[in-house]
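Note that one protein chain of the assembly has been removed; the remaining protein chains are unaltered in position.
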Amino acid sequence: MKNLDEMVDALLRSYDEQGGINFSEVNSFPNRQSVICALKDLQSLIFPGFNTAEDLERDGLRYATGERVNRIVAILTGETQKAMIYTLRDTKVKSSACFGLAEKTVLSLIEELPEIRRKLHTDALAALNGDPAARSMEEVILSYPGLEAILVHRIAHFLQKNGIPLIPRIMSEYVHGKTGIDIHPGAEIDEYFFIDHGTGVVIGETCIIGRNVKIYQGVTLGAVSVKKEFHDHKRHPTIEDEVTIYAGATILGGSTTVGKGSIIGGNVWLTESAAPGSRIYNTHG
Amino acid sequence: MKNLDEMVDALLRSYDEQGGINFSEVNSFPNRQSVICALKDLQSLIFPGFNTAEDLERDGLRYATGERVNRIVAILTGETQKAMIYTLRDTKVKSSACFGLAEKTVLSLIEELPEIRRKLHTDALAALNGDPAARSMEEVILSYPGLEAILVHRIAHFLQKNGIPLIPRIMSEYVHGKTGIDIHPGAEIDEYFFIDHGTGVVIGETCIIGRNVKIYQGVTLGAVSVKKEFHDHKRHPTIEDEVTIYAGATILGGSTTVGKGSIIGGNVWLTESAAPGSRIYNTHG
Amino acid sequence: MKNLDEMVDALLRSYDEQGGINFSEVNSFPNRQSVICALKDLQSLIFPGFNTAEDLERDGLRYATGERVNRIVAILTGETQKAMIYTLRDTKVKSSACFGLAEKTVLSLIEELPEIRRKLHTDALAALNGDPAARSMEEVILSYPGLEAILVHRIAHFLQKNGIPLIPRIMSEYVHGKTGIDIHPGAEIDEYFFIDHGTGVVIGETCIIGRNVKIYQGVTLGAVSVKKEFHDHKRHPTIEDEVTIYAGATILGGSTTVGKGSIIGGNVWLTESAAPGSRIYNTHG
Amino acid sequence: MKNLDEMVDALLRSYDEQGGINFSEVNSFPNRQSVICALKDLQSLIFPGFNTAEDLERDGLRYATGERVNRIVAILTGETQKAMIYTLRDTKVKSSACFGLAEKTVLSLIEELPEIRRKLHTDALAALNGDPAARSMEEVILSYPGLEAILVHRIAHFLQKNGIPLIPRIMSEYVHGKTGIDIHPGAEIDEYFFIDHGTGVVIGETCIIGRNVKIYQGVTLGAVSVKKEFHDHKRHPTIEDEVTIYAGATILGGSTTVGKGSIIGGNVWLTESAAPGSRIYNTHG
Amino acid sequence: MKNLDEMVDALLRSYDEQGGINFSEVNSFPNRQSVICALKDLQSLIFPGFNTAEDLERDGLRYATGERVNRIVAILTGETQKAMIYTLRDTKVKSSACFGLAEKTVLSLIEELPEIRRKLHTDALAALNGDPAARSMEEVILSYPGLEAILVHRIAHFLQKNGIPLIPRIMSEYVHGKTGIDIHPGAEIDEYFFIDHGTGVVIGETCIIGRNVKIYQGVTLGAVSVKKEFHDHKRHPTIEDEVTIYAGATILGGSTTVGKGSIIGGNVWLTESAAPGSRIYNTHG
Partner (left out) sequence: MKNLDEMVDALLRSYDEQGGINFSEVNSFPNRQSVICALKDLQSLIFPGFNTAEDLERDGLRYATGERVNRIVAILTGETQKAMIYTLRDTKVKSSACFGLAEKTVLSLIEELPEIRRKLHTDALAALNGDPAARSMEEVILSYPGLEAILVHRIAHFLQKNGIPLIPRIMSEYVHGKTGIDIHPGAEIDEYFFIDHGTGVVIGETCIIGRNVKIYQGVTLGAVSVKKEFHDHKRHPTIEDEVTIYAGATILGGSTTVGKGSIIGGNVWLTESAAPGSRIYNTHG
């Protein structure tokens, strides 16, 4: 067996040789922990009390809010800038230009928060109305993994739409790990969206989901082809308003549209469009 | 773009306007972190050494146990009282009455712990006997997510049965996030219960599960109708003793009963009762 | 109701009575937190910067690496020794023999790390090429749960193969909890392995998986029989090179082989072998 | 030797028997750590950056300041209320009255902070001008123990003057431990006060110290008589403006006055008044 | 200039060359932080609430006390054993004999605690009666550095008297650093002992101090000769009952005795015995 020094040498050589999976030289790569930290602060900004036992009166709320906004802007701008510099490292874009763009985007995210809160209010209402077991708005917000997944998605999607690389994906994978719900930051999701139970749900990058859609655990809204050259195409389905999709159903393909008011049964496998008002169930022996 | 002060103002206005998703004024709402803290202490009370490297001799064990019981009673009574006050905020129930009831329930949970340990012992035995890969009781207790999910369920169910709001759900969603196993605190589950792998399992609020039942990953025991007005009905199936349900099976409906000794195959979709001793498999092409 | 002292007494009696689920007397049982700590250090050794924001120059990297290796060797040898002592507690193997074997195995794991890095490089390439949504190697390494699951598996499998008890399972359940991907440490997995989304994937103890295999969320590679007496048999399928298995498919049985280049469609249920180049899809109404 | 249980019993009996040194029953006693925490926050409010590396721009400073003020008011009001309740426990004063008074005093301390900062500015100037080794205002503020002692004294004295029990003494003993400078919160100290080196300095409860006074290490401004019945009398000396007292000098007595512009030499022992402009030195062989 | 590797090499060589100030090889040396940790636990055992905000009712107090006793016994026995092994490393005393002796001594310290509490009660009374500024027993216990110094001394002295090496000195230097009061663990101090202010007090190894003695800041009770060969002699003075020694006085020599009821004035230098009832003051110009 090699001695310890030889083992360390072998590892160091391996860092040099395996291009592409060696982070040691990249200061500018965004730090996952900082991004998640900022994300938790954003959650607390949206629902004060979501992460910690805060006990604020009106007077203090203004300062606590401002302080939190400051902290988010500082951290998230830094990490976003790193993500941009890293992604653009072979172009001529200057690091100061990245900083300006990063800060502008983060500030516009803060500006968007009241609108995101408004949408989440509709999502929470959808959960309250759609789940007989739900007892109160507060229970939904505090304990429904589906709502946390949507909350994070609405933030990640905003950043993705504004051209920020890497950060949105770090956010979506964080909440994927926590809830088992995997929504790609690119997906467009309208109001009153409800995911029940949620474990195993996959929603692809180019999905478009309408208002008042309800989805159960294990549902996949995926692509048929996974050829790399199609990554700019719409590869994932469109779900129109007021559709319900039961557990384990799989709906695939960029031109597949599930029409308004349809119900897709559990474990259904669907690769073609369904007209509005469809009722599609497996026939089971 | 707005300046920072205007953004903070907009957020504060949003807190006022969006009724129901604003926690800032509610001191009395239970704190998720404290509940989870108490839950981890309960786990360590049930299996000393479960969460930390404890190294206790007989003498010390008494004091460590007493100290832990004290801490749990203090924290959990407080959080339970908050949950009750919050839930009953529009009634005339007094906060001191809530405290009395909360403390009584938490103490009765402590009193129940030896019985809960006894049941978990049967669950661990079921895992040891039911999984060829299981090597020892200790491996099962320390590393099987299914056992952790049942442990938490047996605690949460006791509180739910005693009328405690919110706290049981916070507990069950905690272990759902950790294991991907979603058991509603309302479900009644008998001894020798074994969930293998477990990711994606959903067990609904009004399920009744007998002795010696074995369930694999992705199994749903759910409701057919999710209409809000039925939330007091039995909406989820009954599983009798000695039933095995393989991965991905879906069993729905409050009047659906799977009879004693039945086997339900993988991915089976079942919305009607199965007689005792049934063997139900999908026919696959 | 009993008073507090009586409750504590009842718990203590319960610790004595319920043999097998009482850890209080076992100092030698490995500590989950220490094992996970060492695992995270191993991750950072494989991908510097994976867990923390490290900012190392060439000079410092050697010392930081050596320091990390030392820490891993110290902690993991200790926990491995405990696992061996515990498992062999009824044999005549001496605790010093356990230490020697534990240290030798941990050192050989360190020696294996460059090879593990090389394999993970192929896995990351497979993800980059196989997912149209993947933008860069770094995004894959930092945010794909599938890659983290394989990373941990390659470590756990090495230890399992070298006869270390308990520790590999603690590692695999840790990453199962984080990603929803449950790979038994016994499974043999070749290079260029890609798991997309991953939630609900189960790969059994005696699986053999070839090069360039791609697996989607909810896939089960399981056993038909779970009788305890068969735990030394090959109970799980063999997947040959260049096979793709879509979401929710279930492939069972130790003599089931999916031939080279086959494609198994979503939700397919397969308990017999498939010839090379097969295309197996469900027929859906 | 007793066994462990008997030892614990003996301790518990001792808690019951030794009246007056048993805190176990007193919830309302102020917590030293919380008081010191609030004190450190007050230091950072007075000199942003004093305790931590803060990096604030103008915008953020307002929120960070407001947030800090809120935190101080919350913690210090609570601890002050406890101190008052404890001190008044044998009177009929109500706990709600204590709260009101505590909050009012803490708020008036916040209101006084700009004035305290102004005085500390004069103290720092006195140090800068009085010590040839001092290179800059910043060095004085960051590293002179004398300045930290005065900072804490000016806060503690304000609370003492407003009738708050216990809290001022906890603060003054904290900085005594840190700097070796023991100033009783009751002492009245005017502007431009400079203590150099400081270890061993003692300034008694009823001292009155003028402007521009300079004191060296080991100086005692103490009482002659320490009879309990004189605790309402002025027992400690008066030091008029522009006096310098060198290391180790001892000045005692409530009617002892050191007149304006005097210089008291090292190790001098003085129990009678000195006229303005005195020069008092020991004669040394 | 050397490069980094050469610098590290030079340091490593220096570790080898400078015998006696290199700890790297000594596992068995007691750890300062653990000793101080145990000391703080002992303080909290003596005065519950001394170090933390504890809120215990009668029921819980028993368990918290037992738990604390256990923790102290475990940690302090370990560190004491290390100190003994280290000190006896050139003798034939076995490490297991050290363990037995260490444990026995630590247990007898626990057994002594009620007696130590009783003595500290007299010390606190002496402070309350002797300082006009003292308002209550609680203020004395919580904020008088003199009392903390005596508390630690009474523990350290017990261990020293029982032959424990190193540990008592680590304890006394800890409280010396905190209070500026330096009492050697060997000094024998009777009840009702009061040190006011205290900074700079030095009490030597072979001092004997009677009941009801009062000492002010800067008092030295020291040795005349510091020749190494006299380390077994009584080198420090004897102070009989009811003596008061004012600030800065220096009393030296092993045969120097200050007789009962004497008063020694500030800054007095005394190297000969004083008859009972003496009044010794400096004459000051």
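Chains: A, B, C, D and E, in written order; residue numbering restarts at 1 for each.
By definition in this document, a residue touches a chain if its C-beta (ideal position, glycine included) is under 8 Å from a C-beta of that chain, and two chains touch if they have at least 3 such contacts.
It should be emphasised that the depicted structure is a prediction, and the values quoted were computed from it without experimental measurement.
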{"item": "Option from D:Arg62, D:Arg211 or D:His233 whose C-beta touches the chain left out", "value": "D:Arg62"}
{"item": "Selected from E:Leu120, E:Leu166 or E:Ile245 as touching the chain missing from the view", "value": "E:Leu166"}
{"item": "Chain D, residues in touch with the chain not shown (by the definition above)", "value": "45, 47-56, 61-62, 65-66, 69-70, 73, 104, 107-108, 110-111, 113-114, 117-118, 120-121, 124, 129-133, 135-139, 141-145, 178-180, 196-197, 199-200, 217-218, 247-248, 266-267, 282, 284-285"}
{"item": "Contact set of chain E toward the excluded chain (per top definition)", "value": "1-2, 4-5, 7-8, 10-15, 18, 20-24, 26-27, 29, 31-34, 86-87, 165-166, 169-170, 173, 176-177, 180, 182, 184, 186, 199-200, 202, 204-205, 218, 220, 222-223, 226-228, 230-231, 235, 248, 250, 252, 267-270, 282-283"}
{"item": "For chain C, residues in touch with the removed chain", "value": "59-60, 62-67, 69-70, 74"}
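Note that in this section only the chains that are shown with their structure count from here on.
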{"item": "B-E compared against A-B, more contacting pairs", "value": "A-B"}
{"item": "Rounded Å distance, chain A centre to chain B centre (Cα mean)", "value": "26"}
{"item": "Centroid spacing, where centroids are CA-atom means, of chain C and chain E in whole angstrom", "value": "54"}
{"item": "Chain A-chain E separation of Cα centroids, rounded to whole Å", "value": "60"}
{"item": "For chain A, residues that touch 2 or more chains besides their own", "value": "62, 65-66, 69-70, 180, 199-200, 218, 248, 267, 282"}
